[in-house]
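The next block holds one structure in the form of structure tokens; read it before the comments.
The complex appears here minus one protein chain, its other protein chains still in place.
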Amino acid sequence: MSAPLLELRGLSGGYPPVSVFRGVDMTVGNNEAVGLFGPNGHGKTTLLKTVAGLIDPRDGDIFFAGERLNTEGKMRPRTSRHLNYDLFRRRRISAESVVRQGLIYVMQGNLLFPEMTVEEVLDIAPQAARGRGGAAQMRDLVDAVFPRLRERWHSKIRFLSGGERQMVSIAAGLLALPRLLILDEPTLGLSPKLRIELCEAIAKIRAENVPLIVVDQNVEFLTSLVDRLYLFDHGAITREIDGSAMPSHEEVMTMMFGEAH
Amino acid sequence: MKYAPSFQRTNGFWPVVIALCIAAALPFFFTETHIRHILILIFVYAILASNWDLSLGYGGIVNFAHIAFFAIGLYTYGIAAKIIGLDPWLALLLAPVLAIAFAALLAIPVLRLEGIYVILVTIAAAQLLFQLVVSQGDFTGGTSGMVLIPRLEIVGYRLSSDGRIGYYYLSLLLVVFSTVFLYKLERSALGRAIKALRDNKYYAISRGVSEGRIRLLTLCASAIFPGLAGAFYGAYLRIASPDVFGLGFLTITLSILLLGGISTIWGPLIAAVVITAFAEILADYGASRSIIIAAMIIAVVVVYPGGLYAAMQEIWGLGTRLRTNVTAAWRRRFQASLRQEAMGVKDHLVETRHGPVSVCDTGNGDQTIIFVHGNSSCKEVFRRQFDEFAGQYRLVTFDLPGHGVSPNGNPDEDYAVEAYAEIIRNLVDSLDLKTPIVFGWSLGGYAALEYAARGTP
Partner (left out) sequence: MTLETFAFLLASGLVLGGLYALMASGLAVVWTTLGVFNFAHGAMIALGAYIAWQVTQYTTGGAGFLLGAGVSVAIMFCLGFAMHYVLVKPFELHANLVLLAVITTLAAASIMENAILLSWGPRDKQIAPPFTGNIEFLGTAIGIHDFVILAIALAALLALALFLRRTTAGRALRAVAQNREAAELMGFNVSRLVAMTIGLSAATAALAGVFVGSLRFISPTVGTDPLMKSLIVVILGGVTRFTSPIYAAFIVGLAEAFSAYFLVLYWAPAVLFAMMIIVLLIKPEGLFGRRTRTL
């Protein structure tokens, strides 16, 4: 098997001095969709933000398409509480370069840019993908998957519903020509109707062979979409489930919380 | 209810006593009036900055009209003593009253606003006051200010003709009163309410802290001593000029506050001495002096935003860490036999993810018992257990990081129950302890529970 698209090796991180996740090993293969499932508040989002380059990892490495995204070594512990470390410490990872590599993270509950119109947001979105081909096809895909956006083309983001905002977020992610798209709780807080619409849209995106990492609280949706599922609990991956034996909601709950959940 | 120890029993008691003695003795060493003048200025800045900290640091109200309290004190004294002809001492007492009244007025808009709007409205209020002062030339002397304001006298004794000794002690007295006031206030129920409101406004309100009342009290309390200091300043220099409203004066006071460290009482006092003295050393450089001082302020704020007082505490902490580390190393090296006598076995250092810890291990037996000691204790508390169980079990105990003869840990990572559990796990792995019984006492009990909760056998 060729080298995986994304590989996390012993990744630890959090908001210093608090460590949120420890020793995470995870891989995403080429053309693979991977699910991440776990209780809220246990560090999934922090892990993904670290992979996306928003937070410096404390220890461990992130490899994407064979290249290391972070600088080598581990974060040195702080010895002074007041010294301005931001001044001396080099960022171990930068979101800018991660996005340029094609690793696109679509934030959970993203408010985006409230005073900009859909058109303006989608105009600046492809900036990260400068110099790479395929922009036109991607625009067609976005139009096909999210026909609703054309109707709201000149509306400001703050007038959109939560679901429409999520669509703009994902569309903006797609226009950056992702080699791997990370969707963090895309259906969080949506009405059932919009949720179904969005799930269908994500399935369509998956049908175009876009590699994905999806976090969601709905096991049925996840298992129907992904090839592999990671269970995440207390800041660490507790189990990896292969595509051949996708479990039901009940089975996952039992795996995570025991019989008496 | 009392939570904080009385001042006599804190670490700060002797330094403050010594500083006070030095301050009281200084005028006898510096007989030049110029140096005494500088010292008086230091006291004035110290009062301004430390009281500003009450609203800005403790209260979280970024009040840029703080200097206006001082200006009100100054002009109140000037107008009352010179134009109305009030007794100077009465005028001196009237000044803080008016400053408080202005603070109460200021509270009305401040209460309704948040964040940067507070900065803006307080700047506007100070500017409004400035414009009023400048426009009322008949009373205030307009842009050129007031001169020949009456001085203070104590039963016929003129405070200005003694080489500034009288004014020196008066200002020292003001600083002492102001500091005692702030210290008492910070430790009172009101002080706690002020800080609670700053740290978590909605939680504090839900616990019954009245936001409006506390904010109002914060502003008024922070106006008392600046008002007094303003009046004192007027009596001392005998002039009142609208320059006190300028950005320059505000910049210096704010620098003293930020360089000293916000939310500390002593920081601004120390910074007042350091910055004023530094400015005095550079007095001959004219315009470049301001550039050097401004550049220095930027450098400090950028590199070490905590301020001088935090730096002093950290250096003190470093010293303590170094001292305890050296003691622990010395005890490991030279007093090993003492401990061997107590425990029956020699201890040695074992490397873990949280640094090396000192371990006692009897080494033989199938079933292991690990003993984990409590807070501020050490592994030798288990010597009787070691005597008792030595034949039946393999006994292991260790000093937690920073305890006993183990070296100090990193405060951010190593002093936590999770870290202790990880240490136990590391020891189990590296000493090959298989499935141990973990016995924890007090804090060690929490560590043992955490170790069990991690599901490791």
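Miscellaneous remarks
So that you can tell them apart, the chains are marked A and B in the order they are listed, and the count of residues begins at 1 in each.
What we mean here is this: a residue touches a chain if its C-beta (ideal position, glycine included) is under 8 Å from a C-beta of that chain, and two chains touch if they have at least 3 such contacts.
Every value quoted in this text rests on a predicted model; they were computed, and no experiment measured them.
Of the candidate positions B:Val97, B:Leu113 or B:Leu349, contact with the unshown chain belongs to B:Leu113.
Per the touch definition above, the residue from A:Ala65, A:Met116 or A:Ala203 contacting the chain not shown is A:Met116. Residue positions on subunit A in contact with the hidden chain: 52-54, 84, 86-87, 95-96, 99-100, 104-107, 110-116, 120-121, 123-125, 127-128, 172, 176, in rising order.
Although one chain is not displayed, subunit B still touches it through residues 56, 62, 108-109, 112-113, 115-117, 119-121, 123-125, 127-128, 131-132, 134-135, 247-248, 250-251, 254-255, 258, 262, 287-288, 290-291, 293-295, 297-298, 301-303, 305.
What we mean here is this: only the chains that are shown with their structure count from here on.
Subunit A makes touch with subunit B in their complex at residues 16-17, 19, 77-84, 87. Subunit B meets subunit A in the complex at residues 302-307, 310-311, 314, 410, 412-413.
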